[in-house]
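Here the complex is missing a single protein chain, while all its other protein chains stay put.
Letters A, B and C name the chains as they come in the text, with residue numbers starting at 1 for each one.
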Amino acid sequence: MGNRAIAEHAPAAGFYEEKGRFSGLFAWIFSTDHKRIGLLYMISILILFSVGVVFGFLMRLELVSPGKTIMEPQTYNSIFTLHGVIMIFLFIIPGLPAAFGNFFLPIQIGARDVAFPRLNLLSWWLYISGVVFALLALFTGSGPPDTGWTFYAPYSTQTGTNVSLAVFAAFILGFSSILTGLNFVTTIHRLRAPGMSWFRMPLFPWSLYATGWVQLLATPIIGITLLLVIFERLFGVGVFDPLKGGDPILYQHLFWIYSHPAVYIMILPAMGVISEIIPVHAHRTIFGYRFIAYSSLAIAGLGSLVWGHHMFVSGQSYTADVVFSLLTFLVAIPSAIKVFNWVSTLYKGSIVMETPLLYALSFIFLFSIGGLSGLMQGALSVNVHIHDTAFIVGHFHYVMFGGTGFGFFGALHHWFPKMFGRMYNKTHSRIAWFFLFVGFNMLYFPMFILGWMGMPRRYYDYLPQFHTWHLMSTIGSWILISGLILMFANLIRSLRKGERVGSDPWGGSTLEWSISSPPPKENFEEIPRIDHGPYEFKGASKE
Amino acid sequence: MSATGIAVEQHKDYIGAKIGMWLFLFTELLLFGGMFLLYSVYRSKHPAEFHNAAAELDTIVGTLNTIILLTSSLTMALSIAAIHRGNKRLCMILLAITIVLGTCFLVNKYFEWGAKFSHGIYPNSEYLLSFEKGEILFFGLYFTMTGLHGLHVLVGIIVLTVMLTKIINRPHRGVVFEGVGMEKLQGAHLAVLGERDERVWESEAIDETVRSVAISFKYLPVGKRIRVEEYANLETSGLYWHLVDIIWIFLFPLFYLIT
Amino acid sequence: MFESLSNIAESVNTAFFFILVISIAMLVLITFLMVFFVIKYSRKRHPTSKSIEGNKLLEVVWTVVPTLLVLGMFYFGWVGYKFMKDVPEDAMVVNATGRMWSWLFEYENGVQSDTLWVPLGRSVHVKLESQDVLHSFYVPAFKIKQDLVPGMTNYVWFTAKEPGEYELFCAEYCGQRHSYMLSKVVVLPEDEFNAWLEKEAKFVSEREPSPDADERELTEASLIRRGERLSKIKGCSACHSTDGSRMVGPTFKGIFGRSTVVVANGEEREVVVDEDYLRKATLNPEAEIVKGFQALMPPQRSLLDDEELDAIIEYLKQLK
Partner (left out) sequence: MEDESPKHGLVGYGTYFLTWFALLVLTALTVTVAGMKLGSLSILTAIVIACVKSSVVLFFFMHLKYEAPVFKIMVLVVILVLAIFIGFTFFDVSFR
């Protein structure tokens, strides 16, 4: 569906009408144009997001009351595994970098494409193969995997379900992610327009640069870990098998050495998006540009040192607990710096409350709740109580969905007119936002309460004292549904029916707003020369 | 590089390619890094068992393989040096030697593993399971790490073979310039400049309305160097080959020399 | 939720409140400023913006202040945690074993139970071991949790402050019936607890062969009773029902004498369940798998001794 629809019905302009060696669908899936690849990614990611969302929705239905509601325990276990795997590896990690990064990174730094366009296409194909393997894992072998997205050994090396294939899919996706990171880091090093020094670069590329390094240095570790799980299952090498002297806790170390930094792969690009949206809609330069840029690097760096906070009760040493807890608190500082600078950017602005800004401000609010709950989890004694409870589930949905997810939606509304040359219905988009925001909080806030009451996570069934909050949470998911459906319906409809817009509907200042909407094939007829910072707005008085 | 602005931008970014390759090497390094992490932990837990298990490995074979791989790194580097000097023949010979040495390494490995298997030492074998836990781990790590490394050698050999056939078969390199603003090229000359901006090659004036410009370079020395794609590709393949060597430099003492 | 039912819960609550208060303050501050700015500097009220590039002093302030705050949070968390890790010397030791999907508690005098009984006001040191995969010992009311890792002994300790029954959950995902791996902690006043322990100790000593064997000859009925208890304590009932419903394993209802199809080495075979079969199926379940079920049953070779197996089999035989 998706690919064709856009190719044929998009406004006949810009890079859409440019034909290469192929036509029709092939002009898309074999294109090395960064914008087409960005859109390919966006469509595939959104489709998989919908799948993940449906699984989330089914889980909520099951949990609406104690006992069996709609499925068996084994089904539930597979569903939360698939929900986690899809949301993490197929939606949120590639999400912003691969979709919006691909589309806008070259434009924002004044380049015609990324450094390695063919590698870029390869990375999308790898993504698709990963998807195929993940889907195969559902329907082949002895049942879909049931390990949770963390694939903890030794359960994952023992269960009879089809873990190997799912793990292999995650391995392939890791490769895809590495290639994206590699491409972006090289692009930023080599292809900035003349005159664009590091500190004249917009903040979204900055955040992608930091993300790129995390992708490069952390992903291989999960690669080898997952390979080891496969080897363990196939050959019994024994590195995680206690019977052969292996140490299951080492599996957790290796897993979180990647997966903690991975949460910053998820959030950093979203923070970059917020740093783009706020100045444009407040129509003034960003507050503390350098601090925001540096704090991205600081998050990437410090974020690599705290993985042990997922393992406080796993049986790792007391020393490690203390060290990792301390470092966890330190990694919160650069996030705090960002939040304060964003809020200050509103000061003395000239603010128009467009939908993207609504998403950006809700990002700050929801991410703060998520982040602050992260601090509670980072405190050793508190973590003991709330580890592996619904509290954690609340935390990560707030940061991932409330943070990155809302960042993604914000980016979608901010750049939609640029990508498609048309504007969506603004009123509808505000209503959709309202449902999303209310539904979101109603869905996930009760989880904090449940977690504090002691409701463990990954529980198919629960005791009656937890019922009220679960019920409320499920109702929240229904409100969220309506918001999501409304939002997507509005956007999809606007692809064809939306009002046409010029090159700069918001009055932005970065390079993407200087070229036509949608952008022409090679972005710039002539590579621009840059002689000022990224956020200088016409009509804004300087101080 | 050439007489018009547009061609300069079409020029391949060799430094970019090199950065890309280094970044890729970093990921490879960390991939093995995960294994080194496991190794160091298990060794620190079971020093004596590792010690005993390592005695099962043949130091001579290990040393031989080290020498083979180091030498192949030498010929690799030399072959790049040769192509820098425009000596295509020497480059090809050295490259071929590199490939042969790499294959020797794998053949050695094959016999080494084969010997272990025939002694009943392989993952999950009954004989191995009767060992101490630390020893089981040692062999688990030995098989995964050297296996993974061998796989990398194999990939390296394939890449180098592709490079070799490319260099043999494609003495020419065609470049097609396409894109916006081609019509500006009308009447212009394209040129390849040498080290001191001298024109090594120059095209006829371009006369019709231009859609695209196709140029093919010969595999010809410019000054002392050759400016063709293979040059950069060979260099990046070389980097990969050396990295595989570096990893072996660590595997060798960790598995063979801790008796 | 906030009452402290164990000594540990107290320190957890303190740290939690400290962080909660700061968090709420921060959240309110940020939200208030956002809303305030958006209203005050809306384009209607404030048509031209001022581009303020930044302010060094502010940056320093909002780096240093949060740093101090988080260090405080770290400190409170750490203090409470240190307390959790220091087990008093005189604590009563209980060995806990987790396995798919049940708990086994063993007291120093050999008493076994599937529920954790503890005396009020006395420190209890629970040593945790797993027989198969990861599990986690979690008592929300006491705010304690610790993973059970195969090949490793972990521990928790606590002192209960109120008598009562408290939920005990498995908090680390461990497979299909993870959410049913529940038990209870029963807190009794010291004397009641001791009475319970003694009563249970009898159950243990029954099996000890004694010099005057005639007197201790077990009646068939008491053997069955023993078997029933053992099937709970040893975890059989986590996977096998006695009411005919299908759980992870085949039901025990009417098991004796029924004919079952088993798969061994890829070949199907029909067997009639007799005592011999029950023995084999319990000790070496992986040899023959009942058709339609997965090879999930843990071998009981080293987990049941002969008397225990006899009792269980006697119990299974009479389940109709």
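The rule is simple: contacts are C-beta pairs under 8 Å (C-beta built on N, C-alpha and C of every residue); 3 or more make two chains touch, one makes a residue touch a chain.
Just so you know, these numbers come straight off a predicted model, no measurement behind them.
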{"item": "Chains shown that the absent chain touches, full complex", "value": "A, B"}
{"item": "Identified contact with the non-displayed chain, of A:79, A:217 or A:511", "value": "A:217"}
{"item": "Option touching the unshown chain, where B:120, B:181 or B:253 are the choices", "value": "B:253"}
{"item": "Those residues of subunit B which, in the complete complex, touch the missing chain", "value": "13-15, 19, 22-23, 26, 29-30, 33, 36-37, 40-41, 44-45, 59, 63, 66-67, 70-71, 73-74, 76-78, 81, 84, 195, 224-225, 238-239, 242-243, 245-246, 249-250, 252-254, 257-259"}
{"item": "On subunit A, residues whose C-beta touches the chain left out of the figure", "value": "189-190, 217, 221, 249-250, 253, 257, 304-305, 307-308, 311, 315-320, 323-324"}
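In the analysis below, only the chains that are shown with their structure count from here on.
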{"item": "Separation of subunit A from subunit C, taking each centre as the mean of its C-alpha atoms, in whole Å", "value": "34"}
{"item": "Separation of subunit B from subunit C, taking each centre as the mean of its C-alpha atoms, in whole Å", "value": "52"}
{"item": "Inter-centroid spacing, subunit B versus subunit A (mean Cα positions, whole Å)", "value": "34"}
{"item": "Sites on subunit A at which at least two other chains make contact", "value": "247"}
{"item": "Subunit A-touching residues of subunit C, taken from the complex the two chains share", "value": "1, 9, 11-12, 15-16, 19-20, 23, 26-27, 30-31, 33-34, 37-38, 41-43, 46-55, 58-59, 62-63, 66-67, 70-71, 73-74, 76-81, 83-85, 132-134, 136, 138, 140-141, 143-147, 149-152, 154, 167, 169-180, 294-296"}
{"item": "Subunit C contact footprint on subunit A (complex, rising order)", "value": "73-74, 77, 142, 146-148, 152, 154-155, 158-160, 242-243, 247-249, 282-285, 287-291, 313-315, 318, 321-322, 325-326, 329-330, 332-333, 336-337, 339-341, 343-344, 346-353, 361, 364-365, 368-369, 372-373, 375-376, 378-385, 387-389, 452-454, 456-463, 535-537, 539-543"}
{"item": "Interface residues, subunit B side, partner subunit A - complex", "value": "9, 13, 15-17, 19-20, 23-24, 26-35, 37-38, 41-42, 45-46, 123-124, 129, 132-134, 136-137, 140-141, 143-144, 148, 179-181"}
